[in-house]
Structure formats: structure tokens, C-alpha cells
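Below is a structure I'd like to ask you about.
Every protein chain of the complex appears in place save one, which is left out.
Chain lettering (A, B and C) follows the sequence in which the chains are written, and residue indices restart at 1 in each chain.
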Amino acid sequence: MNLEVKIGKMTMKNPVTTASGTFGYGSEYAEFVDLNLLGAVTVKGISLEPREGNPPPRIYETPCGMLNSIGLQNVGLKNFLDEKLPYLKGFDTRIIVNILGNTIDEYCELSSALDGKVDAIELNVSCPNVKKGGVLFSNNNDMLRTLIKEVRTTVKTSTVIVKLSPASADIVMQARICEEVGIDAVSMINTIPAMAIDIHSRRPRLSNIIGGLSGPAIRPIGVRMVWETHRAINIPIIAMGGIMTAEDAMEYILAGATAVAIGTANFVKPTVTLDIIEGMKKYMLIHGIDDINSLIGGLIC
Amino acid sequence: MNLEVKIGKMTMKNPVTTASGTFGYGSEYAEFVDLNLLGAVTVKGISLEPREGNPPPRIYETPCGMLNSIGLQNVGLKNFLDEKLPYLKGFDTRIIVNILGNTIDEYCELSSALDGKVDAIELNVSCPNVKKGGVLFSNNNDMLRTLIKEVRTTVKTSTVIVKLSPASADIVMQARICEEVGIDAVSMINTIPAMAIDIHSRRPRLSNIIGGLSGPAIRPIGVRMVWETHRAINIPIIAMGGIMTAEDAMEYILAGATAVAIGTANFVKPTVTLDIIEGMKKYMLIHGIDDINSLIGGLIC
Amino acid sequence: MEVIDNREITDNVFILRLELTENALKPEPGQFYLLRPDSGYDPLLGRPFSAFRWNNDWIEFLIRKTGRGTALLSTFRPGDHIRILGPLGRSFPPHSPHKTPVVLAGGIGMASVYSLTLKHKAEHIFIYGAKSATELLLTEDIRPRVRELYLCTDDGSMGFQGNVVEFFTEFLKKTSSHSIVVYACGPEKMTKSLMEILKKYNIESYLSLEERMACGLGACMGCAKDTKTGMKRVCMEGPVFNIEEL
Partner (left out) sequence: MEVIDNREITDNVFILRLELTENALKPEPGQFYLLRPDSGYDPLLGRPFSAFRWNNDWIEFLIRKTGRGTALLSTFRPGDHIRILGPLGRSFPPHSPHKTPVVLAGGIGMASVYSLTLKHKAEHIFIYGAKSATELLLTEDIRPRVRELYLCTDDGSMGFQGNVVEFFTEFLKKTSSHSIVVYACGPEKMTKSLMEILKKYNIESYLSLEERMACGLGACMGCAKDTKTGMKRVCMEGPVFNIEEL
């Protein structure tokens, strides 16, 4: 039974990775998950300098979902390279590093510092471009194109993934831009901007007012976006958004994903990634599937 | 204690109405809900001719939500005027009629046939424009502007509401267009395009493949959109999307809604609209609020 | 309503007994209820189940675990609360005294037609099929209530080897098609092949159909089935349809 999939130049032993920001730098879950068994570990978004993130409260639970406004707190590039990366290198798994910047230059500096050292670089483009008055890169197709072109030119060895936002005007169009520019793969969906209010204090539940919605609540939206995108592009998709079980993962694969990332589910059950890999094998066994790749985009309609 | 609110020329005795498509034509729920107690009844979307809708299956449950692809099955204008409307006129409540067309002409014909006979006309603009190759009116700001301008000119007496789609590129911009054109109010959010797959048969869960996601899962997205829209426009907002309780309704009002519509919650508990009205009164009592209007957009941040 | 009792009768099937309030309307055979847990939004919608057995104090549902909703219902215990809405939909119409009522039950479809035997004792010919003997439920309870009981299993582990429709085809060879009225409920496959035969012989028949539901009240149009006269709502114009409409 073959579970191996390819994302750009990166071969994953199975299609399961973790969603950035939900699995720390891997070590936090090592007590529960043998990292060697994962297709890849995707780490929390890294910036050039360490970031403190938003003031608390940063999370709030909503029906079958959660809001977060962590504000991209992270240890910064230097600490990542010195401490987190060597730890991860000790495992037989792929390493995907999610990066974020305030400017195109920052993304390029991060990319070139990581290039060749990690298997893949995933660009979180749902970040404000400080040179353009804080408009999110993902909110403007031209800005997005310029950014990813520059990074594409910078990175020589590692696989380049662009993480798309469901809040962008047209996620399918953005995936097309990625393909045109020569990006290896897209990942989707990032969280959906959302908010909640404490009606008694009349204050927002998050100090940042708006946060990102994740969890099973958003899965049907993610599946639809992956399906629409898969029909429009030929580069692989890493799918995420509310995957809690192997069934959910298979749903995304049938919709067109080559790999899947597990996010919020890690909080609900720390061993969930391994359960999902086992569940996928079982599904393949029951349905007599030899190669997971034969299921990608296998929706009949 | 004042619960009365104004939406354009229409005065509602309280801010609670029903979401189009979830309350039939009122009579279906009359066994459970004294319609006289509602601020308004909003009926299933009406087209010029009766429509059969999509083949089954048309609904599917998802985590804290549901997908529907009813395909706008309805009795058509004539039957509505002859049978449904006289029934509703027997109650002391406002009548909001949701309408849908394939062309601008159809919207205008419907509007002029209903004008003066009903309190408000709500335009469902998430419909394909057959003259423009089936692009949804809500997916193109120019098409939307032309449509609502024409309807605005046509309607002389009834209040005109435009129902906005969360799938449009920029819902806040569309609300601004509505205000510019002289529309009385906007309602939001319509369902979010989404899908689900039966992984064993590999077929979509809905015959239409894509359906609209509603229910508590989408509430945090709706609240965020209402809040962003409220800060951008001065016309009233009728809010909907996952309202299950009076607390949820208050959340939308604090975010900027003048009235709220209850949709999927009717399926979960047929008497929910009345529970919500009572709950809102209780909230006002506890917090010493005399006039619900003083809470609109009352989020402190 | 409060759960009074919840009994597994096989690995997969359980009988859930709920208290009925004093003034609660009683169902007619073929009608159904929407059931959902009293709290939380996951699962969100009620699930439809046929009224299986009832008296003045309680009502029972015969439920097969097929997914999340039914699995959850199977865990409810006495004292727990379940929200119920019903009775809903159209019931099986009474049969004319000149005709013999023949009941066809496939699998868990038995839940829907079982109550016909309560109202009209020992009048019915009851043909009941399942995959194997272990899935033929409550047969000794049904036997004394019906005139004739025929059991069918796909694997031949009990009664006739073959499905209900195959048995019925044989049965028809010895029966005048105008002397019977058929009441049937079973999986979609069974209903489809059964309909062909019923139409061919022009037999008066009433079939209970299934469709996913949201409101149960005719408001959402979610449960539509295509019929000769257009889309019909299973929750309002059904679940029992006269075969002439189909």
C-alpha cells in the first residue's frame, strides 16, 4: 500500500502533516506523537525577529470551532535555526517552515536563510504589508504576485508553498497566480476572519477584536474551496480546515488535496495525527486502494 | 421597555424576524409560534414562476451547521399573492418577501407586483444572471449596482432590503453600494458556499454538489461581517447567521444590527423565535436598558 | 422528553422508550418524530424515526445505528432528556374490508410498519426480510399479531432465501393482485424494485419513503422527492405515499 505523496521536490512518506501554529515546533507533542511517523511537521510561523504576539485573551471557543488571535507570537529566525530546527532534524520526517514578514524583503531574507535547510517553506501571506499601509498581501492580487515571484527567485533548493486565505476576494484566482509564478504547491485554508462578543461586558471576546476561525465548523467551506481550486490548477494542494478524523482527511483528498494538515484537532486529541494516518490506511484497505495518489480529486460528479 | 425598531419605512414591534427559506410561508410554524408576536415574518424566496428546485438530496448536516441546496423551490408569485399573502395579512406582523430572479427585469416585475402589498421586499442577489452567462449578481459589483438601482426606482411604497452574500468579494463594499443607491437596509449573511463528500461512494452529499452552509458554525463569521459593515454604512442591518439564542441575537445587535433574523434555529426548536424575543427582554431588564435601539452597535472597543 | 428505557436488542439496534406527556397527540401507524439531544449543537438537526410502539404513557422507537446521530441516541440512559417533535407526516391509510393487507418490511423498515399489526390484530400477512437471521428482529413478538408471517434472509439463515421482493413475486403467483393492499417500508433498493412489480400488477399500495430532513414541518423544502405531480415533501405529503403518486 503506497501512502507516499510528492509536494514539489519534497516526498512525504504519508500525506499527513500538521497545520502551522497548532503543533508548536514539534517537541510540544513529542510525548504523544512519534514524529517519525508523520509525513511532515509544519511549525509555527517564523518571523525574522521574535514576536510577542497580541495581548490576551487570544482564544475563544465558538460552536464546533475556535477563534484565535495569537498575533503570530514566535521565537524568531535565529532561535529557530539554533534550537528548534536541530531538534526536528533528529527525526525522520519532512520539515515545513511557515514564514511571515512585514515586507517582501523580510520574506526573502527568511526564505534565503531557510533555503536548503528545511524541506519546504510555506508562505503565510495573510500578513499586513507595512509598506502598503498594512493591506494584507492576500487581499491584493498584484501585491501577492510580486511577493511570491521574489520568493520564488530567492529559493533554490527547498519546496515553496503559498498558504492561501479564504478571506481573499478570489482564492481560486490566487491559486492560479501561484501556479503561473512557479510556486510548487498551495496550502489552504487559513483561518476565516471572525469575531465574538461578550454581551454582558459588551466587549470583544478577543483583545484583538477579530480572530481566525478554525475547527470542524469551517470544514465544508474548506472542502468546497479545495475542490474549486483543484479544478483550476495542476500543482498540488495541501488541505486543511477542520480535519478531525481520517474520514475528513479523505474528504479533502477526494476533493483534490495531495496532502492534509491537521490543526485544531491536535488540541482536542493530541494523538490525532497518528489516528488519521491509521484511519487512512484502513480506508484504503477496505476499498482496495493500492496508492493514495489514485484518490486525489477522485470525487465522482 | 421599547423593543420597536425601524427598517426603512417599516416599523417592527420587536427586532426579531425569520430568515427566508427557513420558515416557509409562515403557516408551517403557526402551530408553534403565534405569528402576531414576531417583529416580522420573512418568507421563502419568491420567483415569477413556480420553481421545482434541485433534485434530492438537498440537505446535509455538518459540524454545528447544515448545507442546503434547495434550489429556491417556491410556489411562484401568483400563488403567493392569491394564497400565502392573504393568510399572512391575517396577522398583526410585518411581512417581508424575499425575491429572486434570473434577470433584472424579473426582479423589477416581482418588485412592482409586490410593492405596496407587503411591508418590505428583500432582494436575494445570490442568483445567477442568465443574461450575463450565469454570473451571480452578488459576484459583480457593477451588475449588482444596476440591479438594485432599477429595483429602487421601481418600488414606491414598500421598504427595499438587499440581502448580501458572504461569498462576494467585498461585502462591505456591496453594502456601501446599497446605501449609495438609496436602498433602505441590507440583510446579511446569506449562507456560505460549502460542500461535503461521501467518502465511501465518492459522491457529493448534495445532488447540486455545492450548497449553502448555515447554522451556529457560521455565527462568528456573520458577527464579524455585520460589525465591519456597520462601521461603514448608516442604513440599518438585518443580521442573520447561526442565531440560536437571545444571547446570539444580542451579539449581532451589539455588533451593529438593528434587527435579527432566525433561520436554521427554527429547525432545531420550532418555538425558538419567541424564546429569543423573551430572552432579549430579560437581557434588557437585567442590564437596565429601556430602548433596544440604544444597544445597536454598542460594542465597546 | 425523559428517557424511560433504552435497550440494545442486537449489536446494532436498540429500542428507545420515551415518556409521553399526558396531552401528547398519539401517532398513527406510519407517522414519525424528529429526535435530538436536548443540548449542544452537534448533532444539530433532529433525526426522523417512525413511531414504533406506544401507549398513553410512553412511546418507543426502534433504531438502527447508522451514523453519529443514532450512535449518540444509543448512549442515552433513563433520566436523560431528548427533544421530540411529532407525530409528523401522513400515516398508512386504513385498508378496505374487502382486501387483505399485506405488509412488506425490509430491514429496519420494520419499525415503520410494525404498528399496523397493533391496530388491526391478526389481519395482516407480514413479509419481513433482512440480511440474515440475527437481523430479523422481534419475530416471535410479531407472529401472534399477524395472520401469516413470512421471513426472508439474503443468506438463507432463516425462512425464504432471498429478499422480500423476490418472496413477494412468488407470493403473487398464488394471490389475486386485486384482493390485496400493500403497505411497505424498506431500503431504497427494495422500494425501487418493489415499485416495478406493484405497478406492473396494478396493486393498491402505500410506501413509506425516506429523505434527509431539517424542519419536519414542510417549511424548508429539504426533504423533497420527485413525484408524478412534482416535488413533494416527505415530511408533509409523505412519508407514506400512494404508489399512484410515484
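Keep this in mind: contacts are C-beta pairs under 8 Å (C-beta built on N, C-alpha and C of every residue); 3 or more make two chains touch, one makes a residue touch a chain.
This is a predicted model, so every value here is computed, not measured.
J.: Mind giving the shown chains that are in contact with the missing chain?
T.: A, B, C
J.: Of A:V16, A:A40 or A:M66, which residue touches the hidden chain?
T.: Answer from the full complex: A:M66 touches the omitted chain.
J.: Given the contact definition stated above, which residue among C:N23, C:S39 or C:S96 touches the chain not shown here?
T.: C:S39
J.: For the chain that got dropped from the picture, name the residues of subunit C it touches.
T.: Subunit C touches the missing chain through residues 39-43, 72, 75, 77.
J.: Could you pull out which residues of subunit B are in touch with the chain that's been left out?
T.: For subunit B, the residues touching the absent chain are 63-64.
J.: Across the whole complex, list the residues on subunit A that are touched by the chain not included here.
T.: Residues 21-24, 28-29, 44, 52-53, 55-61, 63-66, 68, 70, 73, 215-216, 244, 264, 266-270 of subunit A touch the chain that is not shown.
Basically, only the chains that are shown with their structure count from here on.
J.: Which two chains have the most contacts between them?
T.: Per chain pair, the contact count peaks at A-B.
J.: If you average the Cα atoms of subunit A and of subunit C to get two centres, how far apart are those centres in Å?
T.: The computed centroid separation for subunit A versus subunit C comes out at 47 Å.
J.: Using mean CA coordinates as chain centres, what's the gap between subunit B and subunit C in Å?
T.: Going by mean C-alpha positions, subunit B sits 37 Å from subunit C.
J.: Which residue numbers or ranges of subunit B touch two or more of the other chains?
T.: Residue numbers touching two or more other chains: 63-65, 215-216.
J.: Residues of subunit C that contact two or more other chains, please.
T.: Within subunit C, the residues that touch at least two other chains are 41-42.
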